[in-house]
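After the structure tokens below, expect a handful of questions from me.
One protein chain is absent from this view; the other protein chains keep their places.
Showing chain A:
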Amino acid sequence: MLRATNRLVVSSKATIGLRAISTTPALLAPKAKLTGPKKAQGTKKWSASNQPAKPKKSGMTHHKFRDAVYNLNWDKYASELPPIPNLNVKNLKANSHMARYSPSVEAALSKFGGFKKGQYHELFEHPVTLANENTQRLNQEFISKLEGNSKDNRVYITGDQAIGKSTLVTQTLGLALEKFGQDKTLILHFDTPKVITNGTSDYIFNKDLGLYQQPMLTKRWVYKFRQVNEATLKTLKLTEDVKFSVKGKPVALKAGTNTLYEYLVQCHDFGSSTPTQGFQFFINQLKAHSKTVPVVVTVDDFNTLAEFPVTEYKHPDFTSIHATQFEMADFLFKCASGELNFAQGGVLLANTTAVSQHRETMEVALDQTKYDPFANKKYFDREIAEKLLQNGGVKEFKMTPLTKDDTRQLMAFWKDTGILQIRPDFTKKDYNKEEAFSMSISKQFENLVNLQYVSTQGVPGYLLRKSVMHY
């Protein structure tokens, strides 16, 4: 058998005289001449021209539903609101009524995150709310006591999902601002305390305090606080001298001369990447001024902090940091436990059902269940529960659902503003019969009220969702 490698290759005319025996004739081929400069070797660089042209996609937004609805300002298309009173302590009546916030209060609440995603505020020209029995009860149990010690005025709002806990917190802030005036109240609102523990901020250890500080988080929160409380802060003079440096230059503010607002504007220590005492000085000033101005501390979704205290942050030995070891969380727990007392003020906390229900910390802290010594540490944090039980404990405020009259009133308001559509009953179409269309709006509305009230059990969140987003 003749193997391919042993073949004798006889050259052509061009190679007469050369007895070439080769299996690789390509080696004899002339080398290609290089034209142009040598190309540099390396990875291919990305450029727009390298990519195949993508089809251009049209559309108004790249957002997902929740973000699109929240961010795209579709409230500008809403019809004008009918005349309704501002939410005010004086306007609170025995009966429920629809209310709105005065423009200045609305702006303040917006800055603090009082109007959250998923609360359907985009349906209306301005945020509106129903002041009902819960509002009146909280007014008596919390707002009327704001002139007393904050350690005796600690309330924790609980209730079913979508019953309006966050809305009630916002209502309380609005009522407090209206009652005492925007230049005579200090509002400290935390809408999502989860940001303290979820690992989204930088953190540094302050040896003097024995606590971790979160500069980015603190700076952003102080900025919001300063904006909302500007009028009040400008009236409050510093009670102590303070020195700090800004861009290497020393700054000294004097007690009785400079205001707390000036301190918050000029001092950049909150966002400093080195440990500072800036936030502690700020808290001390709040404490000192609480004799003249009520300080309202409100924390929505408080159980995300109290029931999930193991944070995403790590110690140098890679163990998880506990929430109480952060300066901001420590401040909130001190307020909630009454350890930090404001001469005038109150602490309003609210539960959220958007987290697991298997935790027991808040149940023990509210004295609903007894302390179980064998409870799993994951589900029960004894340290936090004991903290909250100090100074007489936190008082629970259980929200009640809407009554049928409230439901009717709310739905009538939606009908007037064009939110609620009154449609005839769906029936199978009879092609052989031409029926005259007739519907009594009032009767159909009453049927709808009965139906929605039974199916939602007076939970306002479900009621709104069922009215506008259920087809």
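Heads up, the rule we're going with is that contacts are C-beta pairs under 8 Å (C-beta built on N, C-alpha and C of every residue); 3 or more make two chains touch, one makes a residue touch a chain; residues count from 1.
Heads up, the rule we're going with is that contacts and distances are computed from a predicted model.
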item: Identity of the absent chain, which is to be given by its UniProt protein name, from "Dolichol-phosphate mannosyltransferase subunit 3", "DDB1- and CUL4-associated factor 13", "Mob1/phocein" or "Small ribosomal subunit protein uS7m"; value: "Small ribosomal subunit protein uS7m"
item: Of A:78, A:375 or A:389, the residue in touch with the unshown chain; value: A:78
item: Those residues of chain A which, in the complete complex, touch the missing chain; value: 55, 57-65, 68-69, 74, 77-79, 122-123, 418, 421, 423, 425-429, 468-471
